[in-house]
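Down below is the structure, laid out as structure tokens.
Here the complex is missing one protein chain, while the rest keep their positions.
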Amino acid sequence: MGLAFDIAHMLAGLMVLAGLMMLYQDRLYPLLHVLALQAFLLALSVAWQAHLQDAPHLYITAVIALGFKAIFIPWALRKMVFRLGIHREIEPVVGTGLTMLAGMGLVALSLEVMLPVTAHADPVSRQDIALALSIVLIGLLLMVTRRNAVSQVVGFLAIDNGISLAATGAQGMPLVVEISVAFSILVAFIVIGIFLFRIRERFDTVDVEALDRFRGERR
Amino acid sequence: MIGPFLVQAGQMALVLLAAPLLTGLVRKVKARVQRRRGASVLQPYRDLRRLLSKEIVLAHNASWLFRTAPYLIFALTWVAAALIPTFATGLIFSWTGDLIAIIALLGAARFLLALAGMDIGTSFGGIGASREVMIASLAEPAMLMIILSLALIAGSTQLSTIAAFMLSPEAGLRVSLALSLLAFVVVALAENARIPVDNPATHLELTMVHEAMVLEYSGRHLAMIELAASLKLLVMISTMACIFFPFGLVTGDAGAGRYLIGIGAYLLKLAIAGTVLGCFEMSIAKMRVFRVPNLLGGALMLGLLATLLLFVSVGL
Partner (left out) sequence: MIALVGVLAAPLIGAIVLAILPGYRASARINIAVSAVAFICALLLLIQRPDPGRYLLVDDLNVVFILLGSFVGLTTSVFSASYIGHELATGRLTQPYLRFYHAMFQLMAFGMNLALTANNIGLMWVALELATLTTVMMVGIYRTHEAIEAAWKYFILGSVGIALALFGTILVYLAARPAIGGGIDSMVWTVLVAHAHGFDPALLDIAFVFLLLGYGTKVGLAPMHAWLPDAHAEGPTPISAVLSGLLLNVALYALLRFKILMAATPGAIAPGPLMIALGLISLIFAGFMLYRRRDIKRMFAYSSIEHMGLIVFAFGMAGPLGNFAGLLQMAMHSLTKSAIFFSVGHIAQVKGTQRIADMGGLTETHPLLGWGLVAGVAAIVGLPPFGVFTSEFLIVSTTFARQPVLAVLVVLGLLVSLGALLLRVISIAFGEPRGGDGPVRASSFPIVAHLALVLIAGVWLPPPLVGWFQHVAALLG
């Protein structure tokens, strides 16, 4: 299988581990740290892919992942969390054990679905796509099990990491840099959006349950 | 003909002699980290000798189980220790040195200890036994997950085979091994009643797990149990060394010099592990009992993830 595969496997596997670690965090600062770790591993993985595929433009994606997703976004979120005043809150995480089991189930599911389907591709591509799907699903699980808006956004950022892993793992995909830039802009807007929409200022809490009072469905 | 028997007997003696030394080293390191001088590393030997010469004080309602359990526990743990390739693989009894068999032996020892703790009927014994079993109910599945991933990598649960595989270049760089190692460390801490799961030096009964079960023991019974606990620590560290750091293991036939190097490497690994354990125990606090399931659940998840990732790399 070779060292190339082993290193790609190790980086992708550690990204999945970081995703699972996000599921049981109940404080916001450690959650942001794990997110930064996952983005850092993504940057390493993309750089390794750039080396393997001999695709220099992927190095740009790696730098974007490192500078933007691993450093800037967690820093910006940290500042935002501090200004919103929720950095000391402990979030009630629904059933840690159950969530972790669900996360493992999702990893198993995505491996079961994606590995047979990509049978013709080369091994590095296959395992990157399979593990990328599991990271995306774990991110979705994180979004669904959280009530805090910042945690939900962190879940979306995990989805973003997973998709970037898939995009760079699919060898030879064109426009990877452009698409990752576009996605990063969306991500930036969402992160700004927490502040722009000033959920806390309007509702005195970032707890999205409080938003439910204003759900128009009852009208 | 005599040679292999001698080597096996030598191993059994070695583990028996090294176990109290290991415990003494860990205590010494902890003391040094706390800026105390600490007792000598030979102190556990003196403790054992003292205990062996003391009178046994039994409760009125102690049953035969209470009296025989220490010997059985010691025997089970010593057999488990004898089976692990410490400095050489391929010893006479190595074909029985199956990971699952070793875990079963240790599990049986724990079962007996829990029963003995409940035997007298004191409340502290009950607390200790129930906590011990709770920890075991989570640690055992995690251990089995680790064994499963190791077996998937190496193709066998025989420790000798695993060690030989790890020494060969086929092992490669695997994230599953790292995850298994991490999970193994957590499980080992739980099994040996070390911080953060249990404090072996505590004198507060409400914080005890292992110590609470042996509160009623005295004399040579207590000596047997203490020695068994030290042996169990040695078993765990030796297993970890054999699987994850098999450098210096003697595989196949070799001369006496090679065996000496093997023994030296093994003792060095014990010393490093003891030092690291001592420093680690001093660097974090003991967890609340209610949070221990979280920790062990995490180890189980790590083992599960290691297995899943293996399916990716093996199945491709």
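Observations on the model:
As written, the chain order gives the labels A and B, with residue 1 at the start of each chain.
Note that contacts are C-beta pairs under 8 Å (C-beta built on N, C-alpha and C of every residue); 3 or more make two chains touch, one makes a residue touch a chain.
Keep in mind the model is a prediction, meaning the values are calculated, not measured.
Considering the intact complex, the chain excluded from display touches A.
Contact with the chain that does not appear here is found for just one residue of A:4, A:52, A:93 or A:143, A:143. One of A:25, A:127 or A:152 touches the chain omitted from the figure, and that residue is A:152.
Considering the whole complex, the residue from A:15, A:35, A:81 or A:166 that touches the absent chain is A:166. From the set A:18, A:106, A:133 or A:154, the residue in touch with the chain omitted from the display is A:133, counting the whole complex.
Interface residues of chain A facing the missing partner chain: 113-114, 116-118, 120-121, 125, 129, 132-133, 136, 140, 143, 149, 152, 156, 159-160, 162-163, 166-167, 170-175, 178-179, 182-183, 185-186, 189-190, 193, 197-199, 202-203, 211, 214-217, 219.
Convention: only the chains that are shown with their structure count from here on.
Separation between the centroids of chain A and chain B, computed from CA atoms only, is 38 Å.
Across the complex, chain B is touched by residues 1, 3, 5-7, 9-10, 13-14, 16-17, 20, 24, 96-97, 100, 104, 107-108, 111, 115, 123, 126-127, 130-131 of chain A. If you check the complex, the residues on chain B that touch chain A are 172-176, 178-179, 293-294, 297-298, 301-302, 304-305, 308-309, 311-313, 315-316.
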